[in-house]
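Complex shown without one protein chain; remaining protein chains in place.
Chain lettering (A, B and C) follows the sequence in which the chains are written, and residue indices restart at 1 in each chain.
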Amino acid sequence: MDFSRIEVDDDLAAFVAEVRDFIATHVTEEVHEEERRTGGSFNLALHKALGAKGWILPRRPPEQGGAGLDRVRERVLELEMERAGAPDITLGTTRLVLTAVEKYAAPDLAAELVPKVARGDVRFCLGYSEPDGGSDIAAARTRAVRDGDQWTINGQKIFTTGAQNCQYTFLITRTDPDLPKHKGLTMFLVPLDSPGVEIGPIHTVGGERTNVVYYGDVCVSDRYRLGPVNGGWGVLRGPLDEEHFGAGHDDGLSDLGIGSSWARRQERDVRAAVRWARTARRPDGSRPIDDPRVRARLGQAALDVEASLATPGPMGRVRVSETMIEVAAGLVDLIGPEALLPHGADGCLEDGAFDYAHRFAQGTAIYGGTTEVFRNIIAQHVLGLPRPVYPGSRKLADSRGS
Amino acid sequence: MDFSRIEVDDDLAAFVAEVRDFIATHVTEEVHEEERRTGGSFNLALHKALGAKGWILPRRPPEQGGAGLDRVRERVLELEMERAGAPDITLGTTRLVLTAVEKYAAPDLAAELVPKVARGDVRFCLGYSEPDGGSDIAAARTRAVRDGDQWTINGQKIFTTGAQNCQYTFLITRTDPDLPKHKGLTMFLVPLDSPGVEIGPIHTVGGERTNVVYYGDVCVSDRYRLGPVNGGWGVLRGPLDEEHFGAGHDDGLSDLGIGSSWARRQERDVRAAVRWARTARRPDGSRPIDDPRVRARLGQAALDVEASLATPGPMGRVRVSETMIEVAAGLVDLIGPEALLPHGADGCLEDGAFDYAHRFAQGTAIYGGTTEVFRNIIAQHVLGLPRPVYPGSRKLADSRGS
Amino acid sequence: MTDATGFELRRNDYSLSEDQESVRDAFAEFFTAECPATRVRAAEPLGYDERLWQDLVKMGAVSMGLPEAAGGDGATMVDLALVAEEYGRVLAPVPFVEAVTAARALARCETEQAARSITDTMAGQAPATLALHPVTAGTRQLLPAGAIAAAVVALDGDDLVLYTREDPAAHVPNQGGAPLAWWRPSGAAREVLATGPAAREIFDAALAEWKVLTAAALVGLADEAKRLGAEFTKTRSTMGVPIGSLQGVSHPLATVEIEVSGARNLTRKAAWFREHEPAARPELVPMAYANAARCATLATRVGLHVQGGLGFTLESDVTLYFRRAKGWSVLPGDPSDELLAIGDVLAASA
Partner (left out) sequence: MTDATGFELRRNDYSLSEDQESVRDAFAEFFTAECPATRVRAAEPLGYDERLWQDLVKMGAVSMGLPEAAGGDGATMVDLALVAEEYGRVLAPVPFVEAVTAARALARCETEQAARSITDTMAGQAPATLALHPVTAGTRQLLPAGAIAAAVVALDGDDLVLYTREDPAAHVPNQGGAPLAWWRPSGAAREVLATGPAAREIFDAALAEWKVLTAAALVGLADEAKRLGAEFTKTRSTMGVPIGSLQGVSHPLATVEIEVSGARNLTRKAAWFREHEPAARPELVPMAYANAARCATLATRVGLHVQGGLGFTLESDVTLYFRRAKGWSVLPGDPSDELLAIGDVLAASA
């Protein structure tokens, strides 16, 4: 157990300064403005600039396009980028998929892609969910049919976030509908410029853009298959477990769970609410912070955020999401209607942070599996409770029409 | 919609006085003391005194052993008895079962029992749950086997509250294990002095006494059968619906749900907490009520109780129970360790009301079906959501070993 | 709370009369027919549909709540709460609550200007609205319906004042999609409507009515958000079963049903007491308001969540409800300040 300060020697201080310089140059108000406008969580210039620094794959050696950073420096980079609110969803999905690509792609494909990913020229998105499928990814019905060295793909995927900014999607397909549900799946890295791929934008109440992606007779070379035919579930497991359980990097620096960066964002929102409470004036001239009820409620909010950061694994995933929703709603209540004025509106507080947080929070209980999926995981894998038996848990046939 | 005061004319005022007199005479400190000691929610002398007044079946005409009260007077009696904390569980189960007895028992049996019930000489309890059965009453495995005019009963029931004070139990038995689950059940009114009946006490953390009742080769005459053989589920439905949905007496005076008397008890606890907050002194000499945080929390408690009283049907049943638990815990927190000193302890507050309420509350989410059972009812019957399919929902065979 | 001492027995009748049912059904029908979600969307971001408002006024939504002396129908607060619930159910982009409460306040003042403002509102003109906070020198407040109102009823010191102006103030975009505007009493015609205790009394009554009707609107909003969620779960499947059959989905929806059904009754009870015995249970208005606010937050959260990723997209109608749950309920400030108001009543009770 260790929460001590990392000693900042001159060398590390110089690195911090370098990161902050980089952010000041590349994570500009224009980047934020574009993000508010598009919700894509991606900025091409920023991504390329990261690539030029070797910071897309920062710990890799320079010969692999990285910057050879140690874990401490990598963590500095992560936290400073996060604090600056740099758009990073596509950066995250790209890194997530790369692991599977390096493990399962043909060597020549991996060798081709890694340097491009490192430079920022190639990005990956996740082709998991289907419009009718809900959280049951293994029920995928998008079909891939083989014809010699080619596969023909038909189907549609939803919530393929970043598709408009990526070169490939990490696609789960059904290659054998007669096998048991989890055993007839194959993964592909599908070039998004293939004829027959059509990307349609979907916007969320949180201000994000995601996509529905249609695949109509899309021809993909077998070269882009990842792992064995009908062995797709195993290929997907790694990245999925990373999403479901968190990376679990046991290096004493990492977050306990993947929701931690959301929680830290909310920590900043609570701090912003404290600022508001110290500076706003009530009609009687008092400050909200002078009111013990306000202090106690800010105290509860800070506690919930701290507890969510301390909650490990899939438990943390749920605790963070539910805290996000609860605390964001509580801050709106506490502050009143001004909290609902968005960025740019006359009189908006803290750049619209409270308005944004309240809308954004709802999605965090859905991304990468709903909180119910995670509660099932906790019940079965942590508590050892008996697994429920559903008609369609094992066989694909039964989930037809779903 | 009408919440106006009932006008109290001289006649009604005299009745109120009569009730209060009765209570002062019969709901004495000794009665309360016995109740705290035994937890039986029954006092023989009180019950007989009620019978002598015609107040066990108060609206029936005197010739049926009642007092011929109108609904307003009946309501006065109910509320005053409740406010006095008169033990009344056995009174309630007796009334509940009587409806089924009058509807389904052989006329001579009903004719024999009604006056005895009215006088207080005969009381009924509910023989529903079984030790392994949980909330699924229809899965009853207690067997009744016919031999001519006699039935032989074997099995055990749990939570037969009041069995030690009753003459008969309203027993659900399995008479045909080969029929579908709900169709092989038969109801009996089993005399509790029958050889082979053994009553074992069970005490709860709420201070109540209930029982496990063993039936070993208990012979019961067919005279005590209620309703058709294998038609027991229909006989049970009436009393069960009353427990599950509340009486639904649409007379503009009645409670919305059966949990309302609990909620009114809690209303008195909140009022007691207000008294505490006005009289206690903090180390700095201030009263808790002077603290806006305390007032706001008492306000939330009062709101929750009021909302629970306003919530109808099965929804109210859940809202009341969950409010009981939440508010009782909240009052303990608010007041601190003195709230946990039981009746009679040095320094206990309000006669130990807060200690009692916190323990008692937990059971209210279980009695007559857990809150999960009621949520299922709401989901399926109010929201029209699809019914889940379980292996044992239809057939008894599948619930064997459960 | 009932009186702990002395005997008091009250009726406990939540049922609606036939007349009340007719009023509710008529407005439910109007709102359902005239205000599908497409119309709510079309009225964004301002949150005002002038034609809908004029049609609603023609139906008598404002006049019904005015005394007969003022040309109204003398409907009770219960009737108005029933209408407000239907208004909330469809998120109608009209200033129903503000216009009604302001007009009722004006009707309690016997000035010429008050009468003229009522006449204007009843003619379907831009209505008067109510400033929820007393005027404080040097500060502005967010005014409900401020971006469309022609006049403002406000408490200014010891006076209840009607401020009229040529043009409504500039709309301030907000998550609730409401026609809010920043407002302070500058440069507008100012007429004192009442003064001293009478002014305070009329203002307090108007604010209480605003809260009761907003609570009712939040109940309607919550009920519909729940319905949208529940319907979705009936048709979607996972693992071969409809998701609505899974307790992980059905139990939260049942919890919403529990909360909505209680919030509805509590709000109507508050409306009844407000109408018939406002001094008897003063805590009911803050109770109804705080409870409806909490209920709407819960119902929209669940109604959205059970629809998974689709519920979170802008195309999903439930997001319209989600945004207004908070947008409406925090207009007067922190809804949990109501808890303190309840506590103050408890503290003062015998």
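By our rule, a contact is a pair of C-beta atoms (placed from the backbone, for glycine too) under 8 Å apart; a residue touches a chain by one contact, two chains touch by 3 or more.
Treat the numbers as computed from the prediction; the structure is a model and nothing was measured.
Within the whole complex, touches from the chain that is not shown fall on A, B, C. Considering the full assembly, C:G248 is the residue among C:P134, C:P185 or C:G248 that touches the omitted chain. Checked against the full complex, the candidates B:A24, B:V145 or B:V205 give a single residue touching the omitted chain, namely B:V205.
The chain that is not drawn here is touched, among residues A:V16, A:A110 or A:V229, by A:V16.
Here one chain is not drawn; of A:T93, A:S261 or A:S308, the residue touching it is A:S308. Touching residues on chain C toward the chain that is not drawn are 246-248, 251. By the touch rule set out above, chain A reaches the unshown chain at residues 1-6, 8, 13, 16, 72, 75-76, 79, 250, 252-256, 267-268, 270-271, 274, 277-278, 289, 292, 294-300, 302-303, 306-308, 310-313, 315-316, 318-319, 372, 375-376, 378-380, 382-389. On the side of chain B, touch with the chain left out of the figure occurs at residues 129, 132-136, 139, 158-159, 202-206, 281, 283, 293, 297, 325, 329, 332-342, 344-347, 355, 358-359, 362-363, 365-367, 370-372, 375-376, 390-393, 398-399, 401-402.
In the analysis below, only the chains that are shown with their structure count from here on.
Chain contacts: chain B has residues 292, 296, 389 touching two or more partner chains. For chain C, residues touching at least two other chains, in rising order: 241, 246, 336, 340.
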